[in-house]
Structures are given as structure tokens and as C-alpha cells.
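Here you go, one structure.
Every protein chain of the complex appears in place save one, which is left out.
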Amino acid sequence: MEINVQNLKVRFASPAGYVEAVKGVSFTLGREKLGIVGESGSGKSLTARSILKLLPKRACMTSDTLTFDGVDIQHADETAMRQIRGKRAGLIMQDPKYSLNPVMSIGAQIAETWRTHRGGGRMEAFEAAFDLLDQVKIRDPRRVAGAFPMELSGGMGQRAMIAMMLAPNPEILIADEATSALDVSVQAEILRLLENLVTTRGMALLLISHDLPLVSRFCDRVLVMYAGRVVEELKASDLARAQHPYTRGLLECLPSLARPCKRLKTMQRSDAWTA
Amino acid sequence: MTTETDMSSQLTTLKTGGWRSWMLTDTPRSRRQATAGMLYRGWLQFSRNRLAMTGFVTLLLMFAVAILAPQLASHDPNVQDLAHRLVAPSALHWLGTDQLGRDLYSRLLYGTRITLGMAVLIVAIVAPLGLLIGSVAGYAGGWIDRILMRVTDIFLAFPKLVLALAFVAALKPGLTSVVAAIALTAWPPYARLARAETMVIRHADFISAIRLTGASPSRIVFRHIMPLCISPVIVRVALDVSGIVLTAAGLGFLGMGAQAPSPEWGAMIASTRGFILEQWWVPTIPGVAIFVASLAFNLLGDGLRDVFDPKSD
Partner (left out) sequence: MDRMIEVDQLSVRFDRLDVVKRISFDVAKGAALGLVGESGSGKSTVLRALAGLNQSWSGAIRFEGNAVEPKRTKGFFRDVQMVFQDPYGSLHPRQTIERVLAEPLLVHGIGDVDARIARAMSEVALPLAMRYRYPHQLSGGQRQRVAIARALIAEPKVLLLDEPTSALDVSIQAEVLNLLADMRESKALTYIMVGHNLAAVAHLCDEIGVMQNGELVERLSAASLRDRRIGNSYTMRLRELSDDIDESFVTHDN
């Protein structure tokens, strides 16, 4: 399975003409863990959602190449996209309370997803739901299966979300700021869980985040985005040798317990980065 | 506050950049300019909606007609001409005459005054009252909220028609009865709306920040919360007025509103409904006028709602 993105552009119509939010992004993703890091407005979320064609109605997407395992996403219609979304590619977003149906129990939702993509009877689907909840390291799967989304904590909700996304056995998981709203300790657990699942199932992982150090811990490669462009692509282990001033700026402006300072270094933005 | 130099530099922008760029500038130079810019942006968005603009223009025309009725009318609306009763539309009487020979076109124009006048009067009473009661109840909470909401419930329970009949029996039939009956029953939804909005806004951080300035509760409600409730109230008003027009016409049709010879549209339909088969235009034309007025307010309300409370995709 390989995702190939070449010269992806996403623009929005506005009263003042077009606004380009993604300005020619190119990358490939195989069975690996890729992180896309950027601040707000960098276009990282839009890039990830373009792969699944989940852009807002007003957005207009163009690319030289946009393929998912050979399937041409750029020209695919809704029927073809439905075969990929959920089934072959899962999407986990920031707040599980917004992504989960508030009036259905967790177990019912996971079972429904299972049945939609894999078929099978109700009992079979519910058993599968318990098993999935167990795989995401929820201690009491049966109790959680009967619970509703608002009864769960942030971390549990995300685990439930991951379980639901894993039901159809997808080839890639896209996590869009999936841990940004969680406590630091829970964040680490969820990412470790994702890491494990991805390795044992042979899935690919696309991790979108604003947290560069965090992403570089859990990914093999990192793309750094700024103002709609990829300014640097590097191996996670090479983070210290980052060349681009923006990447270096992102690392250097972080407060650190190990290296305290009187004044934090601030980012000196340059127009050259958006040239 | 703008100084002399600010004013002259604003005027310069007006002349050189054009008033459009003055409105849409990123750096307004006074609060007035900022507010004007915001209103202008809202207007631009509203004007993109063709249906809403249709409603708006129609209403503008109707208000113009109401104001200029004496200039636009061809005849005196109350002059009877029994020799020319129920005449079809012709060069002399553009929309024909009614059962007493009165010119329908002129009566229609003067009727606009009555209908729109009633609508404006009712809204002017109902919206501020509901907004005030709702905001105070929503912010104060506790027993103040409970009492005000029970009062609201009581008025909500009154049926408009029965109340109008009661007023007619107590006072005499006329516009006062209609306005009173509708006003007394139309304000509760606004109170509820304002209260619901207030209860949400109350918990916002910016209200906490204002509480932290030591501002009094009345200052918070009047200066900070009520302005935010105005948009939903305006939308609701525009949508409600269409219903108010219909209700007023209905009460007029039942004989409780403006009395003869007043050219109120509902009464015009009532008095001529016997002629609907042969001289169909006589009751139909006022009916069409009611329909157009009601629809225009409805379209305006929809357009305003899209501007104030857009449902993004």
C-alpha cells in the first residue's frame, strides 16, 4: 500500500479571490510512520484530509498525482471514496466527543462499523467490539461497551475511537491532533498504543500534530509544514541536524526544564520561507 | 474619540480610496468606522442572497408606498361612487372598485399604512420588552428567573383570537384592540429566546473577564449581554412579522380590527367575500397584498438569519 501525493494544492474561494491553504505539497507514504508537523494555518490537517477527500465544500483540491495504492483519489467519485474511507483508511480526530455518536453506546457503534465493513451477524459484531476494546488496552471492555461517549474520559474516548477505526482492519490510520486535548501522561499512553497496533498489524500511520518533539519520538519520518508548504523533510532521528530555520526555530523556542533560560528564543519569520 | 487630524485623514481616504475601501479597511481609525465596516460586511453577505434581497426590496417598496400613499393614490379611498360599483380594472380605476364604488387601488395603498403601521408598532413593543425580561431572567437566575418565566408562561398561554375578542368586548373594536391583543401574546417567545442566549453567554470567558472588572450585574446585562442577544431577536422579529401580518389581517377579517370605512386589507376581504365568484378581483387583490407582505418579511428573516447565524458546511 502506498500513498503518493505530488503537488497537492488546496484553495478556498473568498470575496477577495482565492486563498491557497496548501501550496504544492508532495510526499509518499508506505508502511511506515510519517508525522506532519506545523502550527495553525500551516495546512497540515487539510493535507491529511485531502487523501480521504474530506475537505469542506468550499475547498478546491488539485494535484499532479494523488493515489492511494494505485487508486486515483483526485478523480475518484464518492462511491470509490467510500471503499477507501473507513475501510482502508481510518481517521482519528482531536475530540472523541465530537466524533462519536452521543446517543449510541460505544459497543453498538463499534459493532455497527464492524458489520458495515465486514458483514456478519449482531452477536459476532458485538463480540468483535469487545475484542477490539480489549486490544486498545481498556481494562473492562464489557462495561465500556455499554457506556455512552459522554461517560468516558478523554483518554478512554480516544481508545474507543481507535477501536472503532480498527474494526474494518484498515491499511493506514490517520491521527489528526489525536492527542492534543489529552493530559501528557495519557498522550504518551495513546501514542504508545498506536505505535504498537501499527507495528503488530503492519499498518501505516500518518500523525498530524503541532508538537514536533512528540511526533519525532513516535514517527520514522517527519514533514515540517509552514504556510501551506513543506519546508523540511527529515528522519525523526535526524531532528537535531534539522537545517531549515523554521524547524530549528520550532525546537529552540520551546521552554525546557533541562536548559532553563531567562528569555525564550522567538521565531524570526522570513518571507523567504514562503517563496 | 477622533481628533481633528483623524477626521481630515478619514475624509482624505474617502476621497482617494473610495468609500468602499474606507469601509473594508483592516485598520479602522474610529469606533464608528469599525462599526460601519462591520455592518457593511454584513450587508455584502446579505446582498449575495437573491431571495433575501427580493424580500428586502419588496419591503422597501411597501414602506415607500405607505409613506407616499397620498401622492400615489389616484382617488380618495373613502369616497363612494354607487354608480360605479364593482367595476373591473380600467383606465380610470386601475384595480377596479369595490361594492361601494371606492377605488381599490387607492384603498390598497392606504391599507399598506395600516398593515405596516401595526406591524412596526407591535414589534416596537414586543421585541424590547421580551429582550429585557429574558436577559434579566437569564443572568439573574434564582427566584427572579423563576418569577419572570412564570409570568412569561402565563402570557404564552393566552390564545390571540380569544384575547382579541375579550379586548373587543371590553373596549371597542379597532386597531387598538388588535395591537394590544397581538402584542400581549407575541412577547413571550422573545423573552425565552433572550433568556436562552443569555444563559449560554453568561458562562463565556469574556463575561467572566468583565465580572472581574467589578462591573455591576446591570452593567453586564445591559452593556455586554443584551447587544449579543439582539441578532437572534432581529432574525426572530423578521420571521414573526410575517405571522403578525397574517394574524392582524385575520382579526380584521373577523371584524375586530379597523372598522369601516378604513381600508384595512383583512376587512376589505371580509366585506367583499360574497363577490368572489363574479368580481373575483375585489377580495383577491387585498389577499395578494397580505401574501406579498408576509412573504417579503419571511425572506428578509431568512436572509438575516444566514448573515447572523450562518450554518457553515
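By letter and in written order, the chains are A and B; residue numbering begins at 1 in each of them.
Going forward, a residue touches a chain if its C-beta (ideal position, glycine included) is under 8 Å from a C-beta of that chain, and two chains touch if they have at least 3 such contacts.
Note that this is a predicted model, so its numbers are computed, not measured.
From the options A:Val103, A:Val184 or A:Ala272, the residue with contact to the chain not on display is A:Val184.
When the missing chain is restored to the complex, the residue among B:Ala64, B:Ile154, B:Leu171 or B:Ala209 that touches it is B:Ala209.
Although one chain is not displayed, chain B still touches it through residues 1, 26-31, 33-34, 38, 204-206, 208-215, 219, 224, 227-228. Summarising the interface, chain A meets the missing chain with residues 39-40, 154, 183-185, 188, 210-214, 216-217, 239-241, 249-251, 253-267.
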